[in-house]
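These notes are about the structure you will find just below.
Missing here: one protein chain of the complex. Every other protein chain is in place.
The first chain written gets the first letter, and so on, giving A, B and C; residue counts start at 1 in each chain.
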Amino acid sequence: MVFTVSLFMVIQYFVPLDSWAWMYQYLIDWTIIIGVFALLLGIWSLLRVNWGKISRRSENWGYAVITLVGLFVMLIFGFFPGGGNLNNYVYEHFFFYILVPIQATMFSLLAFFIASAAFRAFRARSVLATLLLIAGLVIMIRFVPMGPLSEPISDLASWILKVPNLAAKRAIIIGIGLGAVATALKIMLGIERAYLGRD
Amino acid sequence: MKYILPGFLVALLLLMALSVTAIAQEQDETVGEDVDTLMQPIEQEPPPKPVITAGEDRPNDNGHKLTIYWDYPQEATGKIDYFEVYRAESPDGEFKLRGTSPSNYFEYFDIGDSDENAEDYLENDKDLYYKVVAVVEDGPSSESDVAGPYHAVGQWFHTGKVPVMIAVIIFAMFTIYFIQSARKGKDLFVRPLAGIEAVDEAIGRATEMGKPILYVLGIGTAADIATIASFTILGRVAKKVAEYQTDLIVPCYDAIVMSVAQDVVKSAYLEAGRPDQYSDDQVFFVTNAQFAYVAGVNGIMVRDLPATNFYLGYFAAESLILAETGNSIGAIQIAGTDQVTQIPFFVVACDYTLIGEELYAASAYLGRDPLLLGSLKAEDWGKAIFMVLLAFGVLAVAFGWEGFREIVRVNL
Amino acid sequence: MNIFDRMVALDRRWVFLFLFVVVALAYFFRSQFSVGVVTTGEVESIYNFIENAQPGEKILVSFDYDPSSLAELHPMSRAIMLHCFRKGVKVVTVTLSQYGAGMVEEITREVSAEASELYGREIVYGEDYCFIGYRPYPAFVILGMGENFRVFFPRDYYDTPLDEIPIMHRVRNYDDLKGVIAITSGTTSDMWIIYGNARYNMPLSLGVTGVMATDYYPYLGNALFGLIGGWKGAAEYEKLVKQEADANEGMPAQVVAHLTIVLFIVIGNLGYLMTERKKKITV
Partner (left out) sequence: MEDSMTVELLWTTLAALLTVATFSFLYKDNPFYKFAEHLVVGVGAGYFAVLLVMNSLKPTLIDRVIIGQWWYLIPGILGAMMWFRFSKKLAWLSRFPIAFYIGTSGVAIPLYMYNSVNRQLSATLDLTPGFGSLTEFWNIIIVIGVLTGLMYFFFSKEHKGAFGGAAKFGIWILMLGFGSSFGYTVMARVSLFVQRIAFLEEWYFMVKNYFV
């Protein structure tokens, strides 16, 4: 199964015909459909874990209730017979006023973590760490007005972005490309099959 | 063995050269048409008639597209405003306006829809007739003779992608060859990777401290190569964890990934002889909203205080949030991803990082499975060939053989 | 524990607190002080490109982002369009983002109103700018526009045939434009390079979000003649056209944030080097 599907996926890339494009789209639809069916397993797992916490009265079990309430509010108002759809008032407002702000704030925590990571790791411990430090510092200082120094720093920053940054990215991308193709081939040939639960 | 590499290289170059000449010939044909230089009888008005010279299918596609070329006296272009292009299914059928072209361009690319039900549908392999009208907005226009029939056709093979195909075939042959030779028991040397060596130590540390191990598969789907590579590593890690009788926590982002991870961990425990210790509560689904997932995993970290964190798989912006939170609880962290943009953050914030392809290699390293190791050898050869091609190409271009660029170029 | 040890082992929460406070303050008092933004070559080259254009020349601006990246990309869109209107360069706009159309309408309306007021001449749709609309499958659209704009856009967004719009008269494809500026928040930037520049070789420059910018530096000088990255790039452009607004307002916060991080890195290293030296002496 894996082999046939994989092989088709490889060959379709080279064939521009309509019939093949249709087949490809059809198979991609399969993955979407399987994904949605599987989602039920995910929801089940979420229920199980949280229900377990509540019934065991384990530490912080009260918070498990909040998770379940959030989940059921979304499911009920989203699927509500008659009124249930993506534009349902509760569903929409929970999205805009709960999901969006918390996710955006989680994302913005990065501003702090990037600072603490830099503070901790950008130390001149070894040649490698020093190179990391120098490149990072030059790019960051580019932001700060430094009078006459600004121009050379800005040039240096551009150089780092254009030369070593490019070379580094390319080397990594090429390696990843070959590695990914090799891994995909192994999957196709059934050599890498840990995902089936056996070695 | 020694001659395999140069042999392949020569074959590769030959094949590429062949495909390029094929493409070049195709392109030549497009200019081959004789230019019709018959002078139009000079009239006061209307302007001269356009003369349709060709209607060609566009190569390397699914059809449904035609390019129409026509001739027009250069000196008359100033007198007209634009051209209109009409199409019909028979010479005396109903001509429908397809579009316009500015007065100084004598070609039109007719793109039809490939959907039968669309209004704009252009059927493949069907006779189509065209005429072009030179339009003068405030005066009489002149119409070309009907030309055709022309056909749009879908192609079986995309010739522009030949270099990709050659690369895939060669690389597949390498992989199969080295896996076969590994199967025969040939010993293959692999250099140690710090991140891999650390895995045992990290699991041992958690055991000593009596703390759990957290394994994050990332936010990819089960069809992402990085996630699949991570499954294999998860299997190895889970087996060791089961042997040491430490707790393993695997919070998942995707339901299919969760299902597969459950199978993987369950069978690893079985293999280690401790199936009774496994429970589906260890490998569970959190949520499939990116930063909600991060919030959940962060919560697990600060409450369950794992001693070792693995982040292996597909990661996006959450990489640094996870790694910094993990660092703040003092966990040993081993990370790896094939997402180029996230590697720097893992390198900075984690103790060990598998950079890019090292993630794929990790499964082979951990298992010491000769079949998997064989493919590492193939990857190395792939890299070597690439390097030779690159070095040769740069020299070739530097010494003026610019055509080499076109030999390796993929024309989508 | 002396001061240097403390510098090394500083609790990360001090970093967080300091950063939070200074950035918040810098943002609240953004109108109080301005930062001298240093302009970079990659932004200047876009500025010069438009500056050197003759009045009446045309450029294509593609707004390939949706409302979620509006905050980061809108300032550069505004600055570029104002510059074009000031120079009398005509702007053809298009969007390759599904949710972009409404946004483009809004931006063009706002900016043309602002420009009319600033430069004392009416900015007219069809004369100074036009919006040809949205089509899905960006790669195909980019290729199609390389052949003829009319392939995918026989009519503009408001259903006027392209040949009846004064700007589009005698404009067939990229060859008839001075260049293309694509302001994008996603994969369309790659497509502009691969399908646009590589195939049709028109002058191309990109405006991208801060995260994406490093990926496109490599193309500078070959595929791209200029690059505007995130707020910093937008602030530079605003400064060049002397229309400081949103992006420059965000700059004080950016500068103090960068300064804070640099400062903490210096503290960390100073502490580290001093303790290392001490270790060597005692041993």
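Here is the rule we use: a contact is a pair of C-beta atoms (placed from the backbone, for glycine too) under 8 Å apart; a residue touches a chain by one contact, two chains touch by 3 or more.
It should be emphasised that the depicted structure is a prediction, and the values quoted were computed from it without experimental measurement.
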item	value
Shown chains touched by the chain that is not drawn here	A, B, C
Of A:Leu41, A:Ala124 or A:Met146, the residue in touch with the unshown chain	A:Leu41
Residue numbers in subunit C that touch the chain omitted from display	13, 16, 20, 23-24, 27-28, 71-72, 194, 209-211, 213-214, 218, 221-222, 229-232, 250, 253-254, 257-258, 261
Where the unshown chain meets subunit B, residue by residue	161, 163-165, 167-168, 171, 188-191, 221-225, 228, 256, 259-260, 285-289, 291-293, 295-296, 298-299, 302-303, 341, 343-345, 347-348, 355-358, 361, 376-377, 379-380, 383, 386-387, 389-391, 393-394, 397-398, 404-405, 408-410
Absent-chain interface as seen on subunit A, which is shown	1-10, 12-14, 26-43, 46, 60, 63-64, 66-75, 78-79, 85-86, 91, 93-112, 114-115, 118, 127-128, 131-140, 143, 157, 159-178, 180-181, 184-185, 187-188, 195-196
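Quick note on the criterion: only the chains that are shown with their structure count from here on.
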item	value
Chain contact topology (line, ring, star, complete or other)	complete
Whole-Å separation of chain centres (CA-atom averages), subunit A against subunit B	17
Separation of subunit A from subunit C, taking each centre as the mean of its C-alpha atoms, in whole Å	25
Where subunit B and subunit C are represented by their mean Cα positions, the distance between them in whole Å	27
Subunit C, residues touching no fewer than two other chains	12, 215
Sequence positions of subunit B contacting 2 or more other chains	none
Subunit A-touching residues of subunit B, taken from the complex the two chains share	60-63, 114, 124, 154-158, 161, 164-165, 168, 171-172, 175-176, 179, 221-223, 225-226, 228-229, 231-232, 234-235, 252, 254-256, 258-260, 263-264, 266-267, 271, 280-281, 284-292, 294-295, 303, 317, 320-321, 323-325, 327, 338, 340, 343, 345, 347-349, 355-357, 359-361, 363, 367, 371-372, 375-376, 378-379, 382-383, 386
Residue ranges of subunit A touching subunit B (in the complex, touch as defined)	10, 13-18, 21, 31, 34-35, 38-43, 45-46, 48-49, 52, 60, 99, 102-104, 106-107, 109-110, 113-114, 116-118, 120-122, 132, 169, 172-176, 178-187, 189, 191-192, 194-199
Of subunit A, residues touching subunit C in the complex	111-112, 114-116, 118-120, 122-125, 133, 136-137, 140-146, 150-151, 154-155, 158, 161-162, 165-166, 169
